[in-house]
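Complex shown without one protein chain; remaining protein chains in place.
We call the chains A and B, going by the order they appear; numbering starts again at 1 in every chain.
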Amino acid sequence: MKHFLNTQDWSRAELDAVLAEAARFKRRRLGDELKGRSIALVFFNASMRTRTSFELGAFQLGGHAIVLQPGKDAWPIEFDLGTVMEGETEEHIAEVARVLARYVDLIGVRAFPKFADWSVDREDRVLRSFARYATVPVINMETITHPCQELAHALALREHFGSDDLRGRKYVLTWTYHPKALNTAVANSALTIATRMGMDVTLLCPNEDYLLDERYLGWARDNVAESGGSFAVSHDIDSAYAGAHAVYAKSWGALPYFGAWEREKPMRDRYRHFIVDEAKMALTDGAVFSHCLPLRRNVKATDAVMDSPACIAVDEAENRLHVQKAVMAALVAQS
Amino acid sequence: MKHFLNTQDWSRAELDAVLAEAARFKRRRLGDELKGRSIALVFFNASMRTRTSFELGAFQLGGHAIVLQPGKDAWPIEFDLGTVMEGETEEHIAEVARVLARYVDLIGVRAFPKFADWSVDREDRVLRSFARYATVPVINMETITHPCQELAHALALREHFGSDDLRGRKYVLTWTYHPKALNTAVANSALTIATRMGMDVTLLCPNEDYLLDERYLGWARDNVAESGGSFAVSHDIDSAYAGAHAVYAKSWGALPYFGAWEREKPMRDRYRHFIVDEAKMALTDGAVFSHCLPLRRNVKATDAVMDSPACIAVDEAENRLHVQKAVMAALVAQS
Partner (left out) sequence: MKHFLNTQDWSRAELDAVLAEAARFKRRRLGDELKGRSIALVFFNASMRTRTSFELGAFQLGGHAIVLQPGKDAWPIEFDLGTVMEGETEEHIAEVARVLARYVDLIGVRAFPKFADWSVDREDRVLRSFARYATVPVINMETITHPCQELAHALALREHFGSDDLRGRKYVLTWTYHPKALNTAVANSALTIATRMGMDVTLLCPNEDYLLDERYLGWARDNVAESGGSFAVSHDIDSAYAGAHAVYAKSWGALPYFGAWEREKPMRDRYRHFIVDEAKMALTDGAVFSHCLPLRRNVKATDAVMDSPACIAVDEAENRLHVQKAVMAALVAQS
């Protein structure tokens, strides 16, 4: 049984089939691919787009989504094995996942890092525990990667460039400033999918402290070896933007300071100029701009960039609906 | 594209058509007017009736409602233009509204005043921002007016009097005591719809400090000039109730003390006797009584009044379902 935990677990042919199905769903809103089926959307963190697009996608295909928020309107869950559960958790993931899997056909999980210890968070334990115990497919709704966003992004790029083949396009993934230290998930994911699609990818970040986890850098190197693209790291804004066809922005916390953000803050504050603005966009080869949203305007990108025709962030957000319908349909069809 | 922000924006013929459709929905529960369609219900404040009736109305017409609570289980939203978003807000209304409009066919918004500065709150910025950026119709689910309640109220009065023509009926909108200073929305709305329907309307309140905003007093004067009804303000309980055919109660905070409720409180506490009780109702011409709910019993109205046959508050609440189905159907049909 296949889950959708990372695009890296799926073959390129499988991903292309999902993207093609998503494009069809974009033209034809309703279907019966999930008729009488259901998905549990388990949110350990807040959501607007993800929750709306999954709930709506299930409805439009004849199914039903149940939104659960453990520790908020459901019981707090234990993930460790063998624990004597005398603390705050009332229920073990073994029971939660097994019971949910009796009720529903799919389980979506959003679980951001705890931001205490990256060596723990990078194990993606909440997601992997659901996948381990559930007897139905599990979908990653953003943990330490965000594969649904990847597909929405890839579809938006294909639409923009008018081609399913993104090879030969220069793609810049740029770190941007944000007053808080954020999850690396979308950055990991952008790097993964852009290299997978064979683009010429530059990871632009202020310095080596902002490099992503070696796992994802490795995926990027593997992907370009396979796809024929290229991958480089840069700390120079001008050369990174020069000639770019696509600029994708994201803020994230520096992993060496993980969980000690007050120590990182003075360094981070020096890099406010990584904001995506018109001057930087003018260096590109008429690049398209996108961001996963939510986005703090005039902090990550200026109003002018956000409101320009080059910005496809809203298209990408819309595509979440279409790609998730395709993922759900594909996962249900395998059973 | 028409929104449903205020009844005052709709022609009398349009309102009558919606009320007629609502009466039909009351007799025929199910339909396909919203088949495969969806509405986002964006709640910045708590709700029981509004949420239930919209969610159910969408279902009964073949659609689906998504309930979103920004700042609670979704991101806090920025409404100012040009802000450098370094504070608490994570996302700008421009993106929220544009993205939601890609997902759904209708957007409902509940956003009560902030109660800090009436000159700000009276701009109804949250609602108007959604209407500005969304490319789908927006419905007011109560902000500084409550037009859905107006329609439910009008339908209940028509049912009670057995006629669509409410002219010649004496209508008293009475302020009542409540331990907290409340929103003027339902009072503004009751005044608006009762004058629109050509009734002889008395606004009964303790003193001039409790007058409603000049915008709504102006609408009332305009409406009676058009509809042939009448509008007067009174601070005398006995003469206001005398001969009334309909009594509608609501508590609200005095606008001159807006956001400084502790200063208003000693004044407000002197007017507890505005409670709707049997003695006052005995002064009327067998008047019907209603209230928008929720209602604090024995504070705003006595148990005896609430449990009497004259009370149609529950009928009015039921009508929320029917009128909102009619509003949703009308808004979707225009596209």
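Keep in mind that, in the parts below, a residue touches a chain if its C-beta (ideal position, glycine included) is under 8 Å from a C-beta of that chain, and two chains touch if they have at least 3 such contacts.
These figures come from a predicted structure and were not determined experimentally.
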For the chain that's not shown, point to the residue among A:Met1, A:Leu30 or A:Met85 touching it.
A:Met85
Residue in contact with the excluded chain [from B:Ala17, B:Leu56, B:Met267 or B:Leu283]
B:Leu56
Looking at A:Ile66, A:Met267 or A:Leu283, which residue reaches the missing chain?
A:Ile66
Write the list of subunit A residues that the hidden chain touches.
36, 38, 40, 64, 66, 68, 70, 73-75, 78, 81-86, 89-92, 94-96, 98-100, 102-104
Touch rule applied to subunit B and the missing chain gives residues 29-30, 43, 46-49, 51-53, 55-56, 59-60, 69, 72, 179, 293-299, 303, 306-307, 313-314, 317-318, 321
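As a convention for this text, only the chains that are shown with their structure count from here on.
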Suppose each chain is reduced to the average of its Cα coordinates; what separation in Å results between subunit A and subunit B?
40
